[in-house]
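Starting off with a structure, shown below.
Here the complex is missing one protein chain, while the rest keep their positions.
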Amino acid sequence: MASIAQEFTKGFWKEIPPFRLVLGICAALAVTKSLVDGFGMGIALIFVLVCSNIIISMLRKVIPKKVRLACYIVIIATFVVIVELITQAYVYSLYEALGIFIPLIVVNCIILGRAEAFASKKSVLRSALDGLGIGAGYTLALVFLGALREILGRGTLFAGSQYVINLFGPSFKPYAFMVEAPGAFVCLGLLLGIMNVLGD
Amino acid sequence: MEYVVLVITAILIKNILLAEYLGNCPFIGTSKKMSTAIGMGMAVIFTIALAGALTWAIQKYALNPLNLGYLQTIVFILVIAALVQLVEFFLKKSVPPLYKALGIFLPLITTNCAVLGIAVLNIRRDYNFLEMLVFSIAGSTGFSLALILMTGIRERYEITDIPRPLQGTAISLITAGLMAMAFLGFSGVDTALKALQ
Partner (left out) sequence: MKEYIEYIKMIVVLSTISAVCGFGLAAISAFTKERIEEQKLLNVEGPTVKKILAGSTNDLIKDRKEIVINKQKYIVFIGKKNGAPWALAYTTDGTGFGGEMSVMIGFDLINDTLAGVGITSHKETPGVGSRVTEDSFTKTFKDKGLNAVFKIKADGGVIDAVTGATVSSRGVCGAVQKGVPLYQDIKKQVLK
């Protein structure tokens, strides 16, 4: 039985998505055009993951086995809609930047995966920590990928917030490939390779 | 002509997988064997066309008039999940050979974000019925095309010496990146076609 602390920390290395747990690739590719977007997506995902993990764990003894997936989907979708409404009301620029990938959090396999593999079996506290850890690990990965793509593809950091930093000055020719789709795939693929080397 | 542009855009220029980043989990997961890829591709086209039409109708005739637009996400995902179950049930009873071919892929489709993605895009882009249908079919065909092409490439990994850390998902992603780059070559075709009119 893993200690309570381990439920939280495993998300940062041992089971960090999307590298170790190869889940949630779509969002990881789509919203990492900049660091700020990646971070925003990460926070949205943490919120949904922690909340749905808590509720599902609380109801784990009530939900009949046969309809469990339908129940999970309703619960997850509810929190996703909450995120949708809140970002739209309070951080509209992020809502625009993330576009359809906010509703698509529903089908992010990380969340349903954690619900099925973890929250439906473990206590509320453990489930919450598990959600927080995995979510934070995913956020870390998104921020890292976002920063990498933004630095190379635009030559800036924190674009989309008021603290934009221009890193290389006006003579820098942005490596636009990195913010386009091919850059996203290649970048994630290479990072995965590097993770594999480090992990061995 | 308008629809030709829409089809070409959805399949080649803004490929749902390689340019819009939708449906990558099954893309990486089911592109190992050609027969699997073809089965998955067909199942996806079938489901997306059905789900697209159904969700579009629900949005136009139920959610919009009732001012329940905020329930879109929750209703769509439930409709898709129920639809997938129904299709599975229907195929099993009435078209067993098709069920044999597609059956095992159907449960996977619920969490394929291309399905929900296309359903939501249909609404956000404000398509009319025909545009919605064309986009749903063309978009899912684009997905299947990319999936089948990818499988063709991945089948050759077996006889290739790939550096060990890159084996598996990593090299698949890099391959997808190179494919996406090739697909970038189509950009501009739509403008040229529109200018032809």
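Each chain carries a letter (A and B) given by its place in the written order, and its residues are counted from 1.
Note that contacts are C-beta pairs under 8 Å (C-beta built on N, C-alpha and C of every residue); 3 or more make two chains touch, one makes a residue touch a chain.
In this text the structure is predicted, and so the values were computed from the model without any measurement.
By the touch rule given at the top, the unshown chain touches A, B in the complete complex.
Touch with the chain omitted from the figure is made, among B:Y70, B:Y157 or B:F186, by B:Y70. The chain not shown here is touched by just one of A:I4, A:I86, A:L125 or A:L167, and that residue is A:I86.
The residue touching the chain not shown here, chosen from A:C71, A:L152 or A:M195, is A:C71.
Listed here are the subunit A residues that touch the chain not shown: 59, 62-64, 66-67, 70-71, 74-75, 77-78, 81-82, 85-86, 88-90, 92-93, 96. Along subunit B, the points of touch with the absent chain fall at residues 70-71, 74, 191, 194-195.
Quick note on the criterion: only the chains that are shown with their structure count from here on.
Against subunit B, in their complex, subunit A makes its touches with residues 22-26, 29-30, 69-70, 73-74, 77-78, 80-81, 84-85, 100, 103-104, 106-109, 112, 177, 180-190, 192-194, 196-197, 200.
The part of subunit B that touches subunit A in the complex is made up of residues 18-25, 28, 70-74, 76-78, 81, 110-113, 115-117, 120-121, 124, 163-166, 169-178, 180-181, 184.
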